[in-house]
Each structure stands twice: as C-alpha cells, then as structure tokens.
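Removed: one protein chain of the complex. Kept in place: all other protein chains.
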Amino acid sequence: MLKRNLETFLGCTAEYGEAKLVLFGAPFDSTTSFRPGARFGPRAMRGDSWGLETYSPYQDKELPENKVFDAGDPELPFGAPERALDRIGETAGQILADGKLPVMMGGEHLVTLGALRAAANRYPELHILHFDAHADLREQYLGEPLSHACVLRRCWETVGDGRIFQFGIRSGEREEFVWGEEHVYTRKFDFEGLADVTARLSGKPVYLTVDLDVLDPSVLPGTGTPEPGGASFSELLGAILSLKGLNIVAADVCELAPMLDPSGASAAAACKLLRELLILL
Amino acid sequence: MLKRNLETFLGCTAEYGEAKLVLFGAPFDSTTSFRPGARFGPRAMRGDSWGLETYSPYQDKELPENKVFDAGDPELPFGAPERALDRIGETAGQILADGKLPVMMGGEHLVTLGALRAAANRYPELHILHFDAHADLREQYLGEPLSHACVLRRCWETVGDGRIFQFGIRSGEREEFVWGEEHVYTRKFDFEGLADVTARLSGKPVYLTVDLDVLDPSVLPGTGTPEPGGASFSELLGAILSLKGLNIVAADVCELAPMLDPSGASAAAACKLLRELLILL
Amino acid sequence: MLKRNLETFLGCTAEYGEAKLVLFGAPFDSTTSFRPGARFGPRAMRGDSWGLETYSPYQDKELPENKVFDAGDPELPFGAPERALDRIGETAGQILADGKLPVMMGGEHLVTLGALRAAANRYPELHILHFDAHADLREQYLGEPLSHACVLRRCWETVGDGRIFQFGIRSGEREEFVWGEEHVYTRKFDFEGLADVTARLSGKPVYLTVDLDVLDPSVLPGTGTPEPGGASFSELLGAILSLKGLNIVAADVCELAPMLDPSGASAAAACKLLRELLILL
Amino acid sequence: MLKRNLETFLGCTAEYGEAKLVLFGAPFDSTTSFRPGARFGPRAMRGDSWGLETYSPYQDKELPENKVFDAGDPELPFGAPERALDRIGETAGQILADGKLPVMMGGEHLVTLGALRAAANRYPELHILHFDAHADLREQYLGEPLSHACVLRRCWETVGDGRIFQFGIRSGEREEFVWGEEHVYTRKFDFEGLADVTARLSGKPVYLTVDLDVLDPSVLPGTGTPEPGGASFSELLGAILSLKGLNIVAADVCELAPMLDPSGASAAAACKLLRELLILL
Amino acid sequence: MLKRNLETFLGCTAEYGEAKLVLFGAPFDSTTSFRPGARFGPRAMRGDSWGLETYSPYQDKELPENKVFDAGDPELPFGAPERALDRIGETAGQILADGKLPVMMGGEHLVTLGALRAAANRYPELHILHFDAHADLREQYLGEPLSHACVLRRCWETVGDGRIFQFGIRSGEREEFVWGEEHVYTRKFDFEGLADVTARLSGKPVYLTVDLDVLDPSVLPGTGTPEPGGASFSELLGAILSLKGLNIVAADVCELAPMLDPSGASAAAACKLLRELLILL
Partner (left out) sequence: MLKRNLETFLGCTAEYGEAKLVLFGAPFDSTTSFRPGARFGPRAMRGDSWGLETYSPYQDKELPENKVFDAGDPELPFGAPERALDRIGETAGQILADGKLPVMMGGEHLVTLGALRAAANRYPELHILHFDAHADLREQYLGEPLSHACVLRRCWETVGDGRIFQFGIRSGEREEFVWGEEHVYTRKFDFEGLADVTARLSGKPVYLTVDLDVLDPSVLPGTGTPEPGGASFSELLGAILSLKGLNIVAADVCELAPMLDPSGASAAAACKLLRELLILL
C-alpha cells in the first residue's frame, strides 16, 4: 500500500513518542509593518531543506533519526493576533507538557510571544536569548501593543527585568534603547560578550529566539525588513554553536520571507542554521 | 523656492476644495489568507500611473485638472482590522461629509467594509455593485468574522437583503452560493445581466467595489488569490463604462499585489481601470 | 499527541483503501531541452492548491472527502530517464492493480511514458487523448529516443496506429506532422472535433495526458517551452469537462515549471484544472 | 579545427551573399521614458528563438536555410540618439544597397526612424504600416523631438501626409489623435480595415513596423509601457499573415524588454512573430 | 480638510526655509551602457526608507525634524544628457544660492556632473571625494564624452589636477589608470589612506559623490554594473562616518537600480547610507 504524502523538514523522521525535539511552523505575518511574506517561511524551510545533508561538518555529527518530529503548522487566523498567539501557545504547551523541546519556525517575530508564554508557564525562571537586528522593545506600534515591533517588550512583561539578553541590535527608536538600558541587556551590532552571558545563564532555563534579520541582508535578503550591516553567516553560526551546554528549553527561528528572495539563498541559510540548531539541542 | 515632493495618481491635480472626487489609499492586508502584498497596491498605482496619459481614447475625454484630489493614505495599524476599518471609515466619512465622492485604492478587500459603512451611513438606501472572482460571503474564516473572505457578508449586515449585486463570481464554498441565493444577486463567471441590473439601480445610490481578481490572472497575475477563468481587460472595462449614468456615490478598486507581478502589467491594468473610472464618475 | 506534517493536494483526504483516485507526483525534468524546472511542479501544485476551494461552481460539486489519496512522489534519479520511467511505472502499476485510477502530476512530459506503459499493460485496448502545444512525435532528439520531445512517439510504439488523438498542436518539425498523418489523429491549434473523437472513444479505456503548454503562455507562462497562440483557460477547462462519461483509466497533468512564473498564476491554473479533473473523474 | 562561437536567430544560416533577408539588432533604449530594457531585446530574441522550430504549422513552411543572414548589432552610443540613428541608417542602407531586405530587432521604437530614413532614401514612394498601442505622434516629449514617443511624427516628416497607416492604437494625448486625423490613417484598438488598407498599398513599397506593445500585456508583459486592452497573439499573427503579397521592403519588431518578464513568455511571443515574418517575407 | 499626498524620504519633514539640507532626485539613466534602471533609484529610496527609523544607533542621533527638505525630482529629458545636466545644475544651483546644501539621489553617475558644475561655480576651490568601483576617467565612451563612464574625467575638466580623490576603484581600462596617475589621487580596492586625505582636505569645500557600486554586489546587487570584490556595508559606512568635520558642500548617492534586486536589500542599503549621511552633514 502506498504511503500518504509527507513533507517534513530534512531528517525529521522520529515518531512523536521517541522524539526529543518537536518542530512546528507558525505561518503568520499579519502585524508585519513593511513587507509581508514570513507566513511562507515554514513551507520554504521544509521544502528547501532537502538541498542539504543531515550531516554537519561543523559539529561532525548526523541529525539522529529518532530525535526530531515535525508536527506541521497549527492553523492560525490571519488578522487576529491574540487568537493566533493562543493557538501557538497551545501547541508549544502540549509539546512542553510531553517533556519535549519545542522548536518553532516563524512567521513574523510576534509569534515568539505565543511560545514564550507557554515556556514561561512551565519554567518560571525563564531567560531569553535574543539575536536580532531590531530591538523590538516598543510599547506599541501605530497604537497596537501586539505587533512584531513590540514583541520583546511583551515578552518582558512576562519574564521581567534582567531576563532578556539581546545581541546584534542595529535598529530601533531612541526610546527603545533608552528604555532598554534599564530593563534588558543589549549588545549593539554584534555578538561580543556572548560568552559572558552564556556563562551567566548556565543552568538556567533559556528560550532562544533568532530573528533571521540579525544576518546581513547580503546573506538573507528574504526578510520583511532588511537591515544592512549585520552578521555574516559564519558569525551567527558561531554564536549558535557557542551555546552548547546551555539549558535551552524552547527555541525559534523567525522572519524568513522566502518570496522576497527568488534565488533561494535566504531559505538555504535559514535551513542550515536550523539543521545546526537541531543537531546542537 | 522649491516645491515639496508630491506623488499623486496621474492627473490628480485639483485642490481639495474644488475636487469632485477624492482618491485615497487603504494599504492594509492583514487578513489576506493566501499571499499578502495588497498593502503596496496604492503605492504602485500612484507610481505606475505615470506610464499612462490623462486622455482616454475609449471615452474620448481628458481627466479634468480640477476634478480629483489625492489625499494619500491614512495610517492603518497592521494586525488590527477593526481599528483599521474605523480609520478608513473616518476618511471616507469626511470626504462624503464634504460633499465629495470617495474613491479608495485597496489594500485587501476587507477595506471595503470601512468605506461602505461610511457611505451607508450617509445613504441609507445604498446598493452595492460588486465585481469579483470570489463570493466573499462566508460567515467567518478560520473563526474570524473580519476577513477578506467574509467582506460582502459583513456588508450585507449593513445594507440587508436585495441590495448586493455580484458579477464574475467563480470561486467560493458551496455554502456561500446557497446562502447567497436568498440574500444577494449573484451572476457567476461573467457580466451577463449587468444592463438589467443597471436599469434596476437607476437613480439609487450605489457603492461600486471592484476586486481586481475578477480579471483573469493572465491580465492581472499580481493579486493575492489568482483565480483562472476570469474576465479579459476589455470585458471589465466595458462593464465599468456601461455604468455611465448610474448614481455611484463611492467606489473602490482592491487587491492589486504588485510585488507578485514583476512585469508591472498588473499595476498597468489597475491604473488604466482607475483612470477610466475617475473620468467616468 | 500531535500529528505528523502532511502536505497533500487540496481535499485529498481519503484513506488509501477507500480512495477511487490516487494522485502522485513525478518530479523529473532531466530531458527538458529548453528551460528546466518542471521537477518542482508537484510541490507547487500541492502548496498552491490551498488558495482554491474544494467546491467547483463549474460542476456544482464538491471534491468528496473519501475520493482521492495523495501518495506523494516516488524518488526519481535525475539523469537516468529509463530508471525514472520504471519507478513511475511501478507506482502507476500498483495503483492500477489495486483497482484505482492513477493521476500523475509531472514533471516534464516524458514521465507520461512510464504511467502509460503501466496502463497499457492493464488495458491492452488503451487509447490516448493528448492535449498539447507540441506534437512530441520525433523519432529522437539530439540522438536520444527518451526525450520529452519524443514522448508520444514512444507511446505510439506501445499502443500502435489509430490510438492517439492530439488536440491543440501548434509546434513541431515538418517531419512530425508528416509522420503523424499516417499514424495518429492530430487537430492543430484548438479543440475542434473533440466531441466526435469523444464519441468514437466511448466505452474504450482512455489515458488522458495534458501538457499544460497547450494553454497560451499568457495563462501559463510557467512552463519550459512557452508556445504563443494557445488555448484560453476556459477553452481547456471546457474541453476537459466535455470528457464527462468517457472511460478514463489514468491521467496526467505535466510541464508546470513554477519558478518561471513568480506570480503564481501558472500554478493556480494548473491546480484549478487538476481540481476539476479530480471532481470529474 | 573548431569553429568560432556564433549565436544567431533560429534558422538564420544563410551566407550574406545568398541571403534575401538580413536581420540585425538595434540595442538602444536611451529615450525610453517609463521602463528601460528594450536594449536587451535582440539578445533575448536570438537566445530564446532556439525554443522554437524552423517549421511554421500556420504557413505550412520551413524557414529556408539560404534565406536569412543575421548580421549582429551595430554598436550604438547610449545617450546619443542622433548618432545612434545614423549608425542604424548606415546598416539598413548597406543592406538595401546590396539588394536585400533589412529586418531590424529593436530596441525602443525610436530606432525605426534610422531604418525608415534609409528605406525612404531608396524608395521615395515609401508607405508605413504601423502596429502599435501608442500613436507616437507627438511633436516633442519633455522638449525632445528625438524620443520613442515622437517616432512616427518624425517618420511623417520624412514620408509626408497619407503615407502612414496605424492599427491597434489605444493610447496617446488628445493632440496626437487630433493632429493624426489630418495627416495619417489611424485605426483605434484593433485591426479592422486592414484588408482595405492592404489593398490600397498593393504594389507600393511598404515599411512594416511592429511595436510589440500592440499585444495585450497578458501576452507580452515584457515591454517598457504595457498598455492593457490590446491584441491577442492570434490577432496580431493573423494581421501579419494577411500581409502576404504586399511589397514590404523593410521591417522591424520593437520594444521587447525581456528582463521585465522573467517567465520568458514575452520573448517567446516576439520570437514566434519574427519567425513567421521571416518565413512570410 | 484632508492633506495632499506627500511621499518624501524618511524624516524629511522640514519646511524649505528652515532646512539646512535639500534632498532631490535625478531620475536619469540614458547613458548607462550595461543595464539601465537607475532612473528608479529616487523613487525606491523614498518608498523603502520607511522601513528604517529616524534614529541612528551608529551616531546615537536622530535626524532632526527641521533639517532636511525633500524637493522631489526635476523633470529630466531621457536621451538628452546635456539638457538633463542643465536641469540638474539649475536645481543644485538654486539650493546653493539659498545657502543650503544639496544632496542628490541618482540616477546614473553622469548626473554628478550637473550638480558638481553648480557647486564648483559657487566654490572655485572645490575638491571631489569619490567612492566608486569604476574609475570613470575615460575621455569618451563609444564616441560620447557625456557618458557615465566618463563622468569623473568631465568633472576633472571643471576642477583640474589634484582635486579628485578616488577610493575603492577596482575596474577601468588601463588608460584610465595611467592617465589618472598624473591627474587624480586613486586608491584601488579599498579605503586605505582616507584619513590622510581627509586631513589634507580639512577646511576646503568638498563635493562627496558615492557610486553605490563601490559596495560589493553581495550587499548591493541592484546596480547597473555590479563589480565583485567591493566594500562591505560596514566598511563603506565607516568611511562615510569618518568624514565628520569635513566641509562637505554638496553630495550625491548614485547608481541604485532597484528593479534588478527584487529582494529590496539594495534599496535598504542605499536608504540607510543616505540616512547616516543626512544625520552626519
């Protein structure tokens, strides 16, 4: 008998029961203010992942066959951010409740809030490691508190002062930086100081959120708000691999908008980072 | 002294006071369920309109210099449909209150609801003439009542039975067609019967809403949900020009997503239809 | 427990056992001589099918939930046409052996040969109905007998004289037309005479192969060898719907090369035709 | 010994001495006012012509091997229209002096003026048959008399009243149409009346100029100024084939801007029309 | 009363009278020899600037509200370089006469000549700081002295020996480099030595011209003649910020051809550099 069509991310061949990691997509971009399209991120990452291998020469390791389950995407209502976040939270919450580690493919960055709330619910000591070009610390954007441009501010309302560590930030309003000085740790432009932060976070539960626009647009032009002057692929990969040993309890990779880059190089970068992350975790 | 930069739609050179028509954009697409990008419709229509002339050989008429004022776009909050509709309603309402005729460039089709409510407020007898590929008559979409896929159903809640006349419809759920049979007039696939409807509407206040995907995707591929089997450019232009003499009190042209068509042919079609409409009204 | 990710064509929700039709993809384009990319046809058709409804206003019918099973794609070795055809033949053969009707999404047109051989094996009386811009009747192409440009000639070697009926043909070498006059029925440019042919084929087992480039490139620019002067969407849809009642035992839809049409209109046309075909069969 | 690389238009295999027709390109677009790129027309037409056959099923005829010589492109200085026209005139003039028929691939439409002057020099009775969306009859454009938007007006200065016959015109300033009524024959929108005009031109030397934007943008989106509401491919092909027997002494096909249409469908349409024209002449 | 539509570059909110800087566009590319499209640079820079903030984390400074006035684009005749340069010269001249600093958005690099002449007229001691991939020092190009490939040679005719300082040059004919050794300062490949040059230029009036193709094509693929091996975004930004304190009296940023980069990353790089320059000046 023929098998039903399945399209998962490369190497996600585990059964749910045995999987340590559960991958899912959050195809939502209704609050994107500049160029939408991040909703197609999960689809592109699954499809283009097959241009890669399951073996990482960086870590000299295969992605084990029984490690990751790809749960597809919950159906998210466009134009209804709060309900979408609830659906994302339910999905992440179930995975956490089953003792597994959720890894989410965005979608715009707002989707992080849904998964973060679920993780914070389970791990009250949760800290956030945040790689991004944008501070995302606004109180509101065009009057809306639930916007991709405010997502870390909303996360801060959940986790509180001293719990958020940002790297690579090179865009924001002056007010975000001023506010941030009192409430979060912000490293502008690059990853300097990451080793110190990693040491401080040792043993604590960490949510890792990667907004792919932390990469320079030469590496990842396919994103809603390209911000020149960012990290090279090797710098971001190095930063991620340096997290080995950290107690990451949930993670996401957001803001790939594949239609904006017909060459597919953006999707390739996203896929390779996700592969490395899945092997690392 | 140098003049400030202005970019209006072609030929919209009137001062506000003297204008009969006021054009504005509604750059919003947060509820688009398939491919977003209609938010860039107004920008593309203004920019690409300069590839046209102000003279129409179809109507043998110029767009008069003192006829149309281009009021730009109200700032609309992405991800907050109800508030966006309120802002659109305020804009359309002010234009109507000033005794002028609002012409809106979408954006996704949901924006029609904002302008329609303002027009119905002023003209309780308002009827709707609707050219579209999709019936847009769903009660809700993924649980949301405020969605582009439900917009005519929401309009019906404002104007009531027997007031909506649809042409060109070639997609929808079976339920929409069944429900529609009792509440609205629906002509599937083409514009047959339009002359009769126009005669019936004679003298009554009419809101004209054109979802550009009523055109075949060969003519207008740059739209969120291309639906093959639609009208040729000449068929749609003919339908619009046949409305001469109708008491149109407000109008819109929606669902141009210019990034989806790098050739610019979609924007050209939208611009030319809008020019003809502005001359006609 | 979460469910594994599935991406099927719209509405293909049946279990294998209950399904009447089995859809599968043949992502192969190694012999394409002009512009490759048809290998991505099945992926694009599955993904973009979700912009449609399961209800057809043309046939006033839903695609039944228990009718179609989507079996995914067999893994085909690029650069090895004979082995690829064998794999396709095995897949189609198993579906036929299970008493079901195979519907294949190409891939370049050569893939038809694999499925056709399986069908002819089961139905020795098999006839072929062929909609295409190109005659595909060459003895060889650049020395190769296994080429998309020769596929109907190869099919003829299986079914013999008087069994192939071509419509819409508007390109080929003079030799193909000359040879064709003795061995196949060829209608140039359009579908005139299709009703007569359908009547002649009544009751006989028919393999239907649709090379999407039978459509005009304005409707379907996303194909390897666009050939201007083709059918409109409505003409091709009408031709397909006119086959109602014919004893079609296998079918395919080939030559969508989605990357060549960034607007997605080509994929939309392919998806809609396939939906109508699945409802019809 | 290996042969040097040649890339000619499909089937242009004649030696210069034996050729009846000489094809050359005019890769110039400096006066294009909207979207440039027609300079790449000749390159695209040569390259993409290989997706076609040398046999026309429309005329049931091959392009003979000894009929057409492809002379490449003269080097034209960008930004210097008068000098570019001189170079084009020299090229066309030499071909005419050698008793051959020049066929030019544009470039923007201004290049017609260079070839037309050469032809008028040799044939003082020259008439012009002009297929276009735009009247191109302006006295000047932004102060410039040498502009693509003025090209037929400049041609008129060479050939005089009653010698220019335009078809398909659907765009222009009112002044162009008013001026045209006294000086040229203009058929708006389509090809009605072409048979009468062809009869009137019988025996007279005719320059045929085809601005490809006479086609609807659905057929040919890859052009600088797409103008919706144009001819289908079959209508234009029919118009061209109806010229059989006319005394055409020079011809051109202009305004393909291939980069604007990544699908290649525009180039395919241009190539096929040129093949038919080369077989016809 | 509604306000007329304005589309300015981000943050250019000053009234003309109060503005210190006046921004304007020069949408001209008629002499571009490879790929045209720089005419759309100003439009793209205005439109895409809204993806940025007015605050620079690099300089820790906002763009003040009363600093910059955006004067739009003078109408430039395509195909008539000398007249276009005159129009540009008039615009820049008026700004300088009003005691303000002109900042021009190209267009192709030839437009620099128009603004440079106006500046040299006012500041006879004018020096030129030139960041570019190409030397642009040819005597003529295809016989034309007014070409983008000759623009610095033409500027030299105005300012004379020892006044031009080039950085980043990595392409040119051998003759340009040989000639340049006697007449201009040329640093090949990078910005080494810029600090020394800046010191030498201290107090002197300086015209800064940035041809964006000095950037590597990975950062800015959207340009007419991409030249691999160029500066990273951070290197160019660093070079510009190092000019703080220099007496820059006019500046331009040229050669963004946005249609060549559908990802928008090129426009984003151009916008961000211009923002930093506007804050710096």
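Just so it is clear, A, B, C, D and E label the chains in written order, and each chain counts residues from 1 on its own.
In this section, a residue touches a chain if its C-beta (ideal position, glycine included) is under 8 Å from a C-beta of that chain, and two chains touch if they have at least 3 such contacts.
Just so we're clear, the structure is a prediction, and the values are computed from it rather than from any experiment.
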When the whole complex is taken into account, which chains on show are touched by the absent chain?
-> A, C, D, E
Hidden partner interface residues of chain E, rising order | 34-35, 169-174, 177, 188-189, 216-218, 221-222, 225-229, 260-262, 266
In chain A, positions touching the absent partner | 50-53, 55, 57-58, 62, 216, 218-219, 233-234, 237, 261-265, 268-269, 272-273
What residues on chain D make contact with the chain left out of this view?
-> 1-8, 16-17, 22, 24, 43, 46-47, 69-73, 91, 94-95, 98, 259, 262
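Everything that follows uses one rule, which is that only the chains that are shown with their structure count from here on.
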Contact-connected components, chain B excluded, all else fixed in place = one piece
For the sequence-identical pair chain B and chain D, what is the superposition rotation angle on Cα atoms, to the nearest 5 degrees?
-> 120
Report same or different for the chain A and chain E interface, where same means the shared residue numbers exceed half of all residue numbers found there.
-> different
Among D-E, B-E or C-D, which chain pair copies the contacts of A-C, with over half of them the same by residue number?
-> B-E
Separation of chain B from chain C, taking each centre as the mean of its C-alpha atoms, in whole Å | 38
Chain A and chain D: spacing of chain centres that average the CA atoms, whole Å = 54
Would you please write down the residue numbers of chain C that are in contact with two or more other chains?
-> 216, 218, 261-262
Hey, how would you classify the chain contact layout here, line, ring, star, complete or other?
-> other
Checked against the stated definition, the touching pairs are A-B, A-C, A-E, B-C, B-D, B-E, C-D, D-E
